[in-house]
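Yeah, one chain of the complex is gone here, protein chain that is, but the others are all in their spots.
Note that the chains take the letters A and B in the order they are written out, and that residue 1 is the start of every chain.
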Amino acid sequence: MIEQPVFIDNLKKVREKSPLIHSITNYVVMNYTANALLAIGASPVMAHAREEMEEMVSISSALVLNLGTLSNKWIESMHIAGKEAKKIGKPIVLDPVGAGATFMRTRTAHIIMEEIEPAIIRGNASEILAVAKSVVSTKGVESTVAPEDVIEIGKELALKTGSIISISGKTDYITDGKNVHIIEQGHPLMGRVTGTGCVASVLTAAFAAVNSDYLSASTCAMMAMGNAAEQAGKEASAPGTFNYKFIDALYNLGK
Amino acid sequence: MIEQPVFIDNLKKVREKSPLIHSITNYVVMNYTANALLAIGASPVMAHAREEMEEMVSISSALVLNLGTLSNKWIESMHIAGKEAKKIGKPIVLDPVGAGATFMRTRTAHIIMEEIEPAIIRGNASEILAVAKSVVSTKGVESTVAPEDVIEIGKELALKTGSIISISGKTDYITDGKNVHIIEQGHPLMGRVTGTGCVASVLTAAFAAVNSDYLSASTCAMMAMGNAAEQAGKEASAPGTFNYKFIDALYNLGK
Partner (left out) sequence: MIEQPVFIDNLKKVREKSPLIHSITNYVVMNYTANALLAIGASPVMAHAREEMEEMVSISSALVLNLGTLSNKWIESMHIAGKEAKKIGKPIVLDPVGAGATFMRTRTAHIIMEEIEPAIIRGNASEILAVAKSVVSTKGVESTVAPEDVIEIGKELALKTGSIISISGKTDYITDGKNVHIIEQGHPLMGRVTGTGCVASVLTAAFAAVNSDYLSASTCAMMAMGNAAEQAGKEASAPGTFNYKFIDALYNLGK
């Protein structure tokens, strides 16, 4: 587990270094994830044109590949950016949004796992199950499988791929295949705001940009999510208010 | 008209079944419409790649085709998704954003009406007029024609196409060609927040997913809009606050 002082130390590093996080991500969450990165002290850039992928990767500190609202053009750009990031050693976070829901998404996740070898894969239980087994059908992008049921598969997946596996849900599980970190924080209203999982992925990239122990970085990100959600939940009883209170809480973390 | 208990019953069904609503929609409103669906108790998915259209339609309970920020690629995907939804009997809501403003949008609306035969067409007065007559020029995506002037054309359009016609404005008119439901609720600040019409369309799809009487479902959606807007209007005097209070109010409907 990560102790609170270690989390605060990682948070300070994010704020001091303000790492530039390059996301190739879905249209639905771009604004929200950019605002979450700014709130916690990092810097966002969204870009997808293949012509500028290498340059964007070279000036960024981490890369997020998010499979929501996928298209073939964007998959190409993900591969160009991912290969460049891998070559020059920048951490890559794969968010397999909707893996298991369609063949296109499951296959794209598999190919990225094989060819890009992301440092971290973060998804909900059904998505992780889908990228691990490719045999379970999920209901869209919502999680319908309990994290507990997939943690063992997550550990196997981590050992086989070398990626940190971060499984989000009521309880979050983060594993390198040997150790399992468990986060019990959070709030039910997170499930009523679109893109909270995607925010978890960009925050994971922000911590990975300043902490090369990716198990620790992934856990810090989920602690940031959990802490901010609990704070927002104290001040909100409905998702519209929760939405902006959560951004406020990310900004106020540790203050 | 729909009585309040019938509306509440429909609302409960949305919350119990949490239908997955697949939108092929414009970039501007994706986040807002997804959050509106989550707030009322439904589930959103946004996807446009032709490679995954049939699968997305098959796991969804309703389809929304929204013509804002149109491109030829997306029109192709709308046709693939629309034909599949029609084939397997899933309700389709057409939102002809900006019909009348450009030839591309008006023509796309016409072709979708002819080939996809949506269960429901929801737009503002000028958009409905444009899809009905194709002779009136509108000012972008804003409504410049009073709903009262187009209700008769709306009834004719409903009879001719078999679609429910839902016309939004200060007063909302929903018709199957014979009956006309009138909703007088709402709030002027709705016109100062982008995407409230698009939200009406996705909520219409959510109710249509749980109520196959599409006149009733469309009316329930506009009642949800009107109720939530009135509640938000009580708590907000400017559009930034109204925006999130409206999401809160959708979440709190009937509570």
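Operating definition for what follows: a residue touches a chain if its C-beta (ideal position, glycine included) is under 8 Å from a C-beta of that chain, and two chains touch if they have at least 3 such contacts.
Fair warning: this is a prediction, and the values are worked out from it, not measured in the lab.
> Among A:N72, A:N179 or A:N252, which residue is in contact with the omitted chain in the full complex?
Considering the complete complex, A:N252 is the one touching the chain left out.
> Have a look at B:V193, B:A206, B:M223 or B:L253 and name the one touching the chain we're not showing.
Considering all chains, including the one not shown, the answer is B:V193.
> To test your reading of the contact rule: which positions on subunit B touch the chain that is missing from view?
Counting over the whole complex, subunit B touches the hidden chain at residues 26-29, 31-32, 68-72, 98, 101-105, 137, 139-142, 191-195, 238-241, 243-244.
> Tell me which stretches of subunit A touch the chain missing from the display.
20, 27, 30-31, 34-35, 38-39, 43-49, 51-52, 55-56, 59-60, 243-249, 251-252
Going forward, only the chains that are shown with their structure count from here on.
> Roughly how far is subunit A from subunit B, going centre to centre by Cα mean, in whole Å?
It comes to 32 Å between the two C-alpha centres.
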